[in-house]
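Worksheet for the structure shown next.
A single protein chain has been omitted from the complex, and every remaining protein chain is retained in its original position.
Labels run A, B and C following the written order; every chain starts at residue 1.
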Amino acid sequence: MNAVSPMATSATRTVRLVYFAWVRERVGLPEETLDIPADLATVVDLVRWLKARGENYEAAFARETLVRVALDQHHAKPQSPLGNAREIAFFPPMTGG
Amino acid sequence: MNAVSPMATSATRTVRLVYFAWVRERVGLPEETLDIPADLATVVDLVRWLKARGENYEAAFARETLVRVALDQHHAKPQSPLGNAREIAFFPPMTGG
Amino acid sequence: MIPVIRIQREDFDLSAEIAALSAGRADIGAVVSFIGLCRDEQGRLSALELEHYPGMAEAEIGRVAAEAAARWPLMGLVAVHRYGPIRPGEQIVLVLAASAHRRAAFEAADFMMDYLKTRAPFWKREHRSDGTLGGWVEAKTDDDDAAKRWEPAP
Partner (left out) sequence: MIPVIRIQREDFDLSAEIAALSAGRADIGAVVSFIGLCRDEQGRLSALELEHYPGMAEAEIGRVAAEAAARWPLMGLVAVHRYGPIRPGEQIVLVLAASAHRRAAFEAADFMMDYLKTRAPFWKREHRSDGTLGGWVEAKTDDDDAAKRWEPAP
């Protein structure tokens, strides 16, 4: 546990989260700006952190594998590193066309 | 030779021959009505009979396999029986579309 | 579904054909269209002259259309082929296929064009930009190969 100092775990960064279709409806917001822990490494880490925030996120991500993600408007995967993404979008599988 | 009586070989039937594209140009006619021997069995038989009629037909059918045929407006093959076809068309491979 | 097949000297209008096909109905989900245009071949050509076999052209395209209709669940099928002189940039042929879903519409239009190329009795002759009469366009073995894609594997 020495590697993770209290300072590092309390560091945060600001991201814009956007939600679409039934993900938006379950979260209850079209978008929000949040300070997330800087040590969340991947999309999955962020999803688990969001689910701990409240029932609305629990409902939206109940089936984690069903929700798709885009980092700065590029499709990404659950294991993708968040990197420095500033806009993170969650949405159901696409049904356009 | 007994099977082919003189009467049978002299019997004829009337067909309309139509020509398109360079086949038409080489024959020198868009169409003609001819009495052909009734014992010509297949398309190839007819082509060989036509080639014996003159140089224009020789030129049109110089490469027999290149010329396509239709019997009563249906595509046919060199070995197809002429049957009772009344309109026989010869033309190059198609280039429409 | 009755296919619309026309052989004509005049030009055609794609939007009008689609409107006619889909008027008053809401069950069509996909319309695929193909338009073949006359190319100038880097300025070499002034026109193509299209000769056809009247009667058989309609009949043969009708047979190809019937095969397409038997093979895919189509809600509309249109084939229009022009003849006579056609200048570079002008339209030569139109195929339209409509269905509930896109796969059937794409495949049927593709199939129609492949068979139209190899079976419809039309022949193209070149007219050159220098005023001389060019030769008859030669059939491509590519086109035969394309048509063979639709045949069952031997």
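Here, contacts are C-beta pairs under 8 Å (C-beta built on N, C-alpha and C of every residue); 3 or more make two chains touch, one makes a residue touch a chain.
No experiment lies behind these values; they were computed from the predicted model shown.
Trainee: Among the chains present in the display, which ones are touched by the chain that isn't there?
Mentor: Result: the unshown chain touches A, C.
Trainee: Of C:Ile2, C:Ala26 or C:Ala70, which residue touches the hidden chain?
Mentor: C:Ala26
Trainee: Give me the chain C residues in contact with the hidden chain, please.
Mentor: 13-15, 18, 22, 25-40, 42, 88-89, 100, 102-103, 105-106, 109-110, 113, 146
Trainee: For the chain that got dropped from the picture, name the residues of chain A it touches.
Mentor: Those residues of chain A that touch the unshown chain are 18, 20-22, 70, 73-75, 89, 91-97.
The rule is short, and it goes like this: only the chains that are shown with their structure count from here on.
Trainee: Once you find the CA centre of chain B and the CA centre of chain C, what distance in Å lies between them?
Mentor: Between these chains, centre-to-centre, one finds 29 Å.
Trainee: Quick one: chain A and chain B, Cα centre-to-centre, how many Å?
Mentor: Averaging C-alpha atoms per chain gives centres 76 Å apart.
Trainee: Counting only residues that touch at least 2 other chains, which ones in chain B make the list?
Mentor: none
Trainee: Which positions in chain C are in touch with at least two other chains?
Mentor: none
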